[in-house]
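Next up is a structure, given as C-alpha cells.
Note that one protein chain is taken out, while the other chains of the complex remain in position.
Chain lettering (A and B) follows the sequence in which the chains are written, and residue indices restart at 1 in each chain.
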Amino acid sequence: MFHWLEKRPFFFAVAVFLTIAFAGLIEILPNFAQASRPTIGTAPYSTLELAGRHVYIKNSCNACHSQLIRPFKAETDRYGHYSLSGEYAYDRPFLWGSKRTGPDLMRVGNYRTTDWHENHMYDPAGVVPGSIMPAYKWMFTNIADVDTAYAEQLTIESVFNVPYNKPIPMKDGSTSTVALADSLEGAHASALEEAKLVAEDMKNQDVKDAVANGQIPEIVALIAYMNSLK
Amino acid sequence: MENRPLEYDYSVAKLFMFTTIVLGIVGMLIGVILAFQLAFPSINLLLGEGLAEYTNFSRLRPLHTDAVIFGFTLSGVFATWYYIGQRVLKVSMAESGFLMFIGKLHFWLYVVGVAAVVVSLFMGITTSKEYAEFEWPIDIAIVIVWVLWGISVFGLIGIRRERSLYISIWYYIATFLGIAMLYLFNNMEVPTYFASGGIGAWYHSVSMYSGTNDALVQWWYGHNAVAFGFTVPIVAMIYYFLPKESGQAVYSYKLSLLSFWGLMFVYLWAGGHHLLFSTVPDWMQTMGSVFSVILILPSWGSAINMLLTMKGEWQQVASSPLIKFMVLASTFYMFSTLEGPIQAIKSVNALAHFTDWIVGHVHDGVLGWVGFMIMAALFHMAPRVFKRELYSKALMTTQFWIQTLGVVLYFTSMWIAGITQGMMWRAHDEFGNLAYSFIDTVTVLHPYYTIRAVGGLLYLIGFFMFAYNIYKTMSARPVEENELQSATPMAA
Partner (left out) sequence: MDIADIQAYAYFFFTGFLVLVLYGYIYHLYSSERKGERDYEKYGDIALNDEVTDKPVETISEKEIEKKEA
C-alpha cells in the first residue's frame, strides 16, 4: 500500500494535501460564525475613520504597534481591558500586529487626545524624549482617500451585511447608528463634517486651512481613526 | 544535433540563480538599513525629508520581509528545483520544448511579479497582512507563477527515467501544494472597486474574513508559509546537496521518509502558537503549543539524519568550506526548531510574544539555516552550471566565518533585548504599579539594537563576498573539462 503511493506522484500529492489540509479544516472552519459576532457596543467605522485606518495600513503602523491586549495584569494596567473577540468584528483586515516596538494601540482613544497625536506624529521625539519612532510629516500634506474608504463601506455593507444605517446596541442599553451616505458626494460631505470636528482641536494652520477648503489631509483621518480606538 | 550526447539543461536554473543573488542583496540591504534605523532613528531620513515617506522604517519593513521570503528564498527554491529536479529524475529539460518554454515563462512572469511588488510596497499599497501584503492584482499574478511552477514540477516528473521519486522531490511537491493552499485561502478578498460600482482605487480590496477569523487564517498562513517556504524546500535542498557534495548517501533513507510524513502532519497544527493569549478559542491555542513541541521530532529527524550522513567523514568539515556551510545550516536548523517550540510554550510565550526575541528566532532560522543552505546550494551548482572551478576557496572560508559571527551577534543581542523588554513590561513596583513606562523599555534596547545592526551588516558583507565569488566563477575561471563527481572543485 505504501509503496504503491510512493510510485504514483498524483496520488502521493493527494495524500500530502489531505494531511496538510486537515489541520486547517478542523481548526478554522467550525468557529467561523461564532468568532465574527460583534460584542455589544462595537460599531462599524465611519467613512473618515475608515480612511484613517487605510492611512494606518498604508504606513504599516502595524509593523511596530499591536492592537491586542493580552489578559495579564501588566497589560491591562498599561493598556486597559483585555481584548474580546467580538470587538474585532468589523476589522477587515485585523491589525493585531506581531511586534511591539511601540506600545499597543487597541484603546489608544481612551488616553490620548487629538492634540497629542498631532504633535507626536509631527515630531515623536519632541513629545516622548528618547522615542525611536520616525516622524510622519507627509501626512500633514497628503490628502486622504475618501473615495476608497467609501467604496469599502459599500462593499462590506452589501457583501458582509455590516450594519450601516441600522441601530446598534450600546453598553448602556441605548442604540446608536453609523450613517452611510447614499452617494459619493454625500460621503465626502459627512467625512468633511467629521474632519472639521477633529481639525478644531488641531494647531497646524495648513491642516486647518485645508479642511476649511474642503480637503482632508491624511493626518486628520488618522487621528479620527485613533480616537475611535476605545 | 542528433549526435550530441544528452546533457542536463540549466538555463532556467541559471536565471533563478541570478535573481537569488540580486534579491538577496536587496532584501538584506534593506534589512540592515532597518536595523540601523531602530538604533539610530535619524537614518529614517536617509535620502532627506522630501523622500522620508519612502525611506521610513514602516514603508521599508514589508519590503524587507517580502524581498527575503519571496525574492531570495523563493528564487533559491526555484533555482535548485530546476537543477535537482532534472538530476534526480534523470531527465533533461532539453528533452521537452514545452517544459523549457514553461520554465522560461515561469521566470519572466516571476520577475514581473517582483517588480510589481516592489513598486506597490514603496507606494504603500498593502493589505497589511504579514507576508501576504500584496493586493489582488498581484495575488493573481502570483497564482499564475505558482501554477506554472506546478506544471514544471509535475511535467518533469511525468517524463522521468528514475522510477522512484527521491526524497527531495517529495519535499518540493509538498512545498508546491502547501503554499498553493495557504496562499489561496489567506488572500480571499473582495475588490472594492468592482463591488461598489467603480468607486475609489481600482487595486484596493477588503478581506473576506474579519477580526479574529482573519487573524486565525493569517497566522495559519503566516506560520505555514514559514513551514513550506523556509523549512520544507530547504530540507529538500540539503537532502540532495549534502550527500552529493560529501559523496555519502543519506544516513537513513527510511528516517527521511518518516520525518517527511511527521512534518506534514504536525506542522500545520502548530500555527496556533502565534495567537497565544489572544481571542482565538483556548483549545486551539493549547493545540498550537502542544503540536509545536511535538514538531521537534520530525525536524530533528531530518537534521540528525544530515549530521549522521557525515559520520566518519568529519575531516571534510575541516577541509571543505562548502561542507562547513551545510553542517552549520543543519545545526542552526536544530537550534531554531528547538527554540521555536520553547517559545510556543504558553508561559514562555507570555514573555516572548511581541518582543525582539521572536525577531531573533526568525533570524537565526533564516540567516543560519535558510541563507547558509541556499548559498551552499549555489556554490555547489555554480561549477556544474558554468562548467568552471569555484573562484576562491579562501574567500569562501572568510565569508563563512564573517557570516557566522554576524548570525551569532544577531541572535544573542535579540535574546537579551527580547527578554529584557518582556521582563520590564511586566515589572511592578512594591505598590503594584507598573515599574516602567513604555519608553523606558525602548531606550534600554539601544545597545542591543546597535549590536544587531552590526551583526546584520557582517552577514550582508559576507553575502557580497558570495556574490563576488560566484560572479568571478562565471567570468574568470577556465572552463573545467573533467566530469564533476562529488566534491566541488575550488581554487585556493
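Rule of thumb we're sticking to: a contact is a pair of C-beta atoms (placed from the backbone, for glycine too) under 8 Å apart; a residue touches a chain by one contact, two chains touch by 3 or more.
Values in this document were obtained by computation on a predicted structure and should not be read as measured data.
From the options B:19, B:73, B:92 or B:186, the residue with contact to the chain not on display is B:92. If you put the hidden chain back, the residue from B:37, B:168, B:316 or B:413 that touches it is B:168. Taking the complete complex into account, residues 1-3, 7, 19, 22, 26, 30 of chain A touch the chain not shown. Touch with the hidden chain on the side of chain B covers residues 5-8, 86-88, 90-92, 160-164, 166-168, 239-240, 243-244, 247, 249-250, 252-254, 257-258, 261-262, 265, 483, 486.
Just so we're on the same page, only the chains that are shown with their structure count from here on.
For this pair, chain A with chain B, the centres built from the Cα atoms lie 29 Å apart. On chain A, the positions that touch chain B within their shared complex are 6-7, 9, 12-13, 16-17, 19-24, 27-28, 31-32, 35-36, 57-64, 66, 68, 70-75, 77-78, 83-103, 125, 128-138, 145, 147-152, 154-156, 158-160, 184. Every residue of chain B that touches chain A in the complex is listed here, in rising order: 37-38, 41, 44-45, 49, 52-53, 56-59, 61-62, 124-130, 154, 157-158, 163-165, 170, 173-174, 177-178, 181, 185, 190, 192-193, 195-197, 199-201, 204, 206-207, 209-218, 220, 224, 261, 264-265, 267-269, 271-272, 274, 277-281, 284, 287, 350, 353-356, 358-359, 425-428, 433-434, 438-439, 442-443.
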